[in-house]
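Written out below as structure tokens is the structure these notes cover.
Complex shown without one protein chain; remaining protein chains in place.
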Amino acid sequence: MTESNLDFTIQKLGECRFSSPVSDRHFLTDNDLLLYHSQLKDFKPYSDMWQNLPAMELAGPRDKIFFDPNELNCGIVTCGGLCPGLNDVVRAVVMELHYGYGVKKVLGFRYGYEGLVEKFGHIPAELTPQNVSRIHEMGGTILGSSRGNQDPCEMVDRLQALKIGVLFTLGGDGTLRGAHAIYEEITRRGLNIAVIGIPKTIDNDISFVQKTFGLETAVSEARRFTYAAHSEATGARNGIGLVKLMGRDSGFIAAYTSLADSQVNFCLVPESVFTLEGFLKALQKRIEAKGHAVILVAEGAGQDLIVKDVTRKKDMSGNILHEDIGGFLRDEIKAYFKEIGVETSVKYIDPSYTIRSMPANAHDSAFCLLLGHAAVHAGMSGRTDMMVGSWKGEATHIPISLAISKRKKIDLHGWLWETVLASTGQPRVM
Amino acid sequence: MTESNLDFTIQKLGECRFSSPVSDRHFLTDNDLLLYHSQLKDFKPYSDMWQNLPAMELAGPRDKIFFDPNELNCGIVTCGGLCPGLNDVVRAVVMELHYGYGVKKVLGFRYGYEGLVEKFGHIPAELTPQNVSRIHEMGGTILGSSRGNQDPCEMVDRLQALKIGVLFTLGGDGTLRGAHAIYEEITRRGLNIAVIGIPKTIDNDISFVQKTFGLETAVSEARRFTYAAHSEATGARNGIGLVKLMGRDSGFIAAYTSLADSQVNFCLVPESVFTLEGFLKALQKRIEAKGHAVILVAEGAGQDLIVKDVTRKKDMSGNILHEDIGGFLRDEIKAYFKEIGVETSVKYIDPSYTIRSMPANAHDSAFCLLLGHAAVHAGMSGRTDMMVGSWKGEATHIPISLAISKRKKIDLHGWLWETVLASTGQPRVM
Amino acid sequence: MTESNLDFTIQKLGECRFSSPVSDRHFLTDNDLLLYHSQLKDFKPYSDMWQNLPAMELAGPRDKIFFDPNELNCGIVTCGGLCPGLNDVVRAVVMELHYGYGVKKVLGFRYGYEGLVEKFGHIPAELTPQNVSRIHEMGGTILGSSRGNQDPCEMVDRLQALKIGVLFTLGGDGTLRGAHAIYEEITRRGLNIAVIGIPKTIDNDISFVQKTFGLETAVSEARRFTYAAHSEATGARNGIGLVKLMGRDSGFIAAYTSLADSQVNFCLVPESVFTLEGFLKALQKRIEAKGHAVILVAEGAGQDLIVKDVTRKKDMSGNILHEDIGGFLRDEIKAYFKEIGVETSVKYIDPSYTIRSMPANAHDSAFCLLLGHAAVHAGMSGRTDMMVGSWKGEATHIPISLAISKRKKIDLHGWLWETVLASTGQPRVM
Partner (left out) sequence: MTESNLDFTIQKLGECRFSSPVSDRHFLTDNDLLLYHSQLKDFKPYSDMWQNLPAMELAGPRDKIFFDPNELNCGIVTCGGLCPGLNDVVRAVVMELHYGYGVKKVLGFRYGYEGLVEKFGHIPAELTPQNVSRIHEMGGTILGSSRGNQDPCEMVDRLQALKIGVLFTLGGDGTLRGAHAIYEEITRRGLNIAVIGIPKTIDNDISFVQKTFGLETAVSEARRFTYAAHSEATGARNGIGLVKLMGRDSGFIAAYTSLADSQVNFCLVPESVFTLEGFLKALQKRIEAKGHAVILVAEGAGQDLIVKDVTRKKDMSGNILHEDIGGFLRDEIKAYFKEIGVETSVKYIDPSYTIRSMPANAHDSAFCLLLGHAAVHAGMSGRTDMMVGSWKGEATHIPISLAISKRKKIDLHGWLWETVLASTGQPRVM
């Protein structure tokens, strides 16, 4: 099939004469078209302007590489909270370095950036195809992790001392900032050490990456908890099941889980502000109509309702520590229905660390493999200060500075949130 | 962030002076760039040529609709083999018709296209939000299915008799051809009946759809079998675990499963031809080096090795019936190692119908919901002779004639197959 | 093989001359012998005394039955908290009444004992083989439940009004007391209504029943949470994973889960008293030796440590409401290690309702089927004021008055607790 055969014209029965019964949706027009092509060179036949389009570098192996594999030592470090797939990535990096390039020595730094600072005394583990062979079957990280950054100078000292040529860092926003600081110190010293980030955020909140590893596993696991909440809700008169999920600033896990378990009736995320009164009234309506309800709340949702004059606390990675919206809503729901004289049975479920500690599911295992290989190829080619990512189904390279320039959040006018609203039936504004 | 801030330039340490140790890879060049944007209108600022780029219509709700929801009856039918998510789609269509548009009557035709032909005597089931409420938790299809097409005239007779305005068909290539034939008969009669296809192929072999529902679940389930094969392979001296998976013409399930379970050492798919001798020699090398091996074979792989003078048989849907490559390989492997005097323990596992009969996993449940809603929006807007699909993470509309113009197959130069080769370590040519 | 061949004599190499290195175990002697036979009549050949041994009636079908199946209406009710397998039992009772005896009408009372009281206005659901066909695949209870007993007079009024001949009650200690009260009112009125209890307690705390349904599923599910705790514990320096499980008065779930996940290092149950200081010292020792620890605590454990002058609250079923030992321990552990200057990372996981809301696993499904059938046989034979149970692998009948005479607790000198101590390595006394 040649391109000239590509006729995407859709047949229509005739003119549309009726208005959609739902008036507050984000409607599409005939100008909402998706490009068939993704790669920049596919546009060359059409115009000369193709060179000016914003485009990311595709990840993958290069013909010419920067490092001599026979002389190269690599290091890998996992930072921040656990996330399904950490061990998959570690394994993939080690395997591809060994079998793909013949790199002999890979060091696993222990307990996050602490492991890069000599004074903590953590001995790096030598990682071999043998000792990483089955680590992907395990949750957590065999390297251990810690929160917070360390002094770039001390870290680069150790990289030099151990003759590391490529450092792979797995972590989120804070870890990427740390990686960038390491890169800057390396540049200042004029060293040939590449720093390659692999984005790890179970919240999926890093920009320019469509989905981060662990998200799919998190949704699979989260669905177990909404299932439980639904059992509880239907098992009692006016039963209300309330589940709190991860999602400090971005509610992707909650949103996708709402789609994966269509029994969810309310999905509350940080991106969509709501009033307590609006929510409780909508909940009351639902209870009156159906006799039960399932509510999913991301931990960062509704913070304005509970945090008022409280000075915001931060954890060691600089993340704002949130008040417990779950417990807050549970109490408010109980109080509200008590006041209006409706007997309810409210069950609150907080999976906390359970979701992030599980092994990767099949999707994430495959994805982590791809990312691990992509990171190795990028490092071997001498690229640095970048992270590997995923865009439109392809693995890509992203400058770290761009990746940390803003948090990714749910687009309240995109298909994800639209579908959440349609599936839950919750009001767009409440 | 404005577009002018989008600097995707990647830092490099310096010139690449070494050649990649692996010479037969598909290497990328600096021209391999991925567009940041996907939607056609995003290109307007850059050039006027944007209107001529090949682009698909995005799926979603429209402001104006063709059918009056108060008068509309809809029908839905599931055809061909089982696939995880069928019930999810049925539920999503019913729910969105009911709650999104206020359509009151949805009929579920029984046992595939048979249910659209009066003489078979299958009474359609009336589908309501109540009776489909928990069907997505079940594997299979509550409507029943059958293979093969029926006479378009008889089917349109029944659609007319039941006053159906939109018919949703779930099925693969053959079912889409059937839907197109129904559309043609409708057009011939000048009726206002829309036909919307929802692509269902566990093999993921329909073109212009990046992933079809059920694939992710299939890979999740398939990984259980490769896990078993790995246990068996490592549990015996020179243990060889051989798993046959679905994949008549396209080996996507096998390829993705190889990535999802990195213990797979050989992945054989229809797209990549191999000689028996080449494969057996590579297997011998693996056994000598590691003492065990896991082989994954798609049912359509290596057909040239076994089908020679046999006249090709077809099933009722017109699919070519394949000889059992699994049993063939098992026997050939045993014979080969016996001949060269190496004692092996070969365990053959054929999951057959198990994989396709399971309920959808979280990913597919969410995806089916999205597709079901997209199909409803398309039908309500009066679109017809089209199917809903998924492209670069967005739901889209595809003309059926385009979708059935060719089978989708693994690109042997794309990242999927490259990563399979890198992960398994199998030779590119054997 | 005849009985005279049964030679259970064990060979020994010789005299035992060494003392066991562990001195505080419960050791066995040569008099610790287990009877081969279980059924009373098997003892007849040996002695006339067999008639005087304490023995339970075996459950199962009887040749002669009390009720005329053609005239009989039955009722079933689920009370108290959710437990995996409720729907399995409901289904089994309906199926066996219908297919085993030809009983046509089975009513499912809604929302526990409330459904037996007319004023609450809950219409009973008519249960048929069709509408219960797939309910066993779902967690929760399709009938709904509620806590607390109702007035026996009102309940018997309704049983009479609906012409119920056999009432099946699923519930724990409180529900059995309610069933007994119903029986007494029935007896007072001289009615032919049988009351058959089916013990439902996820805590496994009903006496004269070796294992209650739901326990095995609970342990399976609980193991997911200890797995998560172990991932967290090993993922940080001095990581401590703390999981709270059900177990108000009896710690069976925690104890069995410790055996099912041998990564658990401390198992705290209500039956085994400990001091805070003793526990914290033992934990410190573990952390110093291994760098991580997993702690499992039953909700009723260590209540003496936190409840002091607090007046004990009770829920509507009369169960004492416990203070949260999990949160208490988390805080005490953190404070202790802070005081002694050891940095730790404590992760607290409270699965709460998740475990009890899941569908039954294979073991419990089979067990529930057996119990449901046993209950039907007992009811049809006119037995009353009894519950079905399980003893030494056989289904049995137990008078309700005996069953509620005391709570079942872990025997601190039995194999279960001994094995917990051996597997965790925790001190017997702390």
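Letters A, B and C mark the chains in the order given here, with residues in each chain numbered from 1 onward.
In this text, a contact is a pair of C-beta atoms (placed from the backbone, for glycine too) under 8 Å apart; a residue touches a chain by one contact, two chains touch by 3 or more.
These figures come from a predicted structure and were not determined experimentally.
Undergrad: Have a look at B:Arg17, B:Lys44 or B:Arg237 and name the one touching the chain we're not showing.
TA: B:Arg237
Undergrad: Check the options C:His37, C:Lys163 or C:Lys338 and report the residue that touches the missing chain.
TA: C:His37
Undergrad: Which is it among C:Leu370, C:Ile410 or C:Met430 that touches the chain not included here?
TA: Considering all chains, including the one not shown, the answer is C:Leu370.
Undergrad: Would you indicate which residue among C:Glu271, C:Glu299 or C:Asp385 is in contact with the undisplayed chain?
TA: Selected residue, touching the omitted chain: C:Asp385.
Undergrad: Spell out, residue by residue, where the missing chain touches chain A.
TA: 134, 137-138
Undergrad: Pick out the residues on chain C that sit against the missing chain.
TA: Residues in contact with the chain left out: 1, 3, 5-22, 25-41, 43, 46-47, 49, 52-69, 91-92, 95-96, 99-102, 136, 183, 192, 194, 210, 216, 219-220, 222-223, 256-257, 259-262, 361-363, 365-366, 369-370, 373, 380-386, 391-399, 402, 405-406, 415, 418-419, 422-423, 425.
Undergrad: In the full complex, which bits of chain B touch the chain not displayed? Write them out.
TA: 82, 111, 114, 138-142, 144-146, 224-225, 227-232, 234-237, 241, 347-355, 357-358
Here is the rule we use: only the chains that are shown with their structure count from here on.
Undergrad: Going by C-alpha centroids, which chain is farthest from chain B? Tell me that one.
TA: Computed centres place C farthest from chain B.
Undergrad: Suppose each chain is reduced to the average of its Cα coordinates; what separation in Å results between chain A and chain B?
TA: Chain centres of chain A and chain B, defined by C-alpha means, are spaced 25 Å apart.
Undergrad: Report the inter-centroid distance (CA atoms only) between chain A and chain C in whole Å.
TA: Once rounded, the distance between the two centres reads 40 Å.
Undergrad: With chain centres taken as the means of their Cα atoms, state the distance from chain B to chain C in Å.
TA: Whole-Å distance between the two chain centres: 45.
Undergrad: What are the residue numbers in chain A that touch two or more other chains?
TA: In chain A, no residue touches at least two other chains, as defined above.
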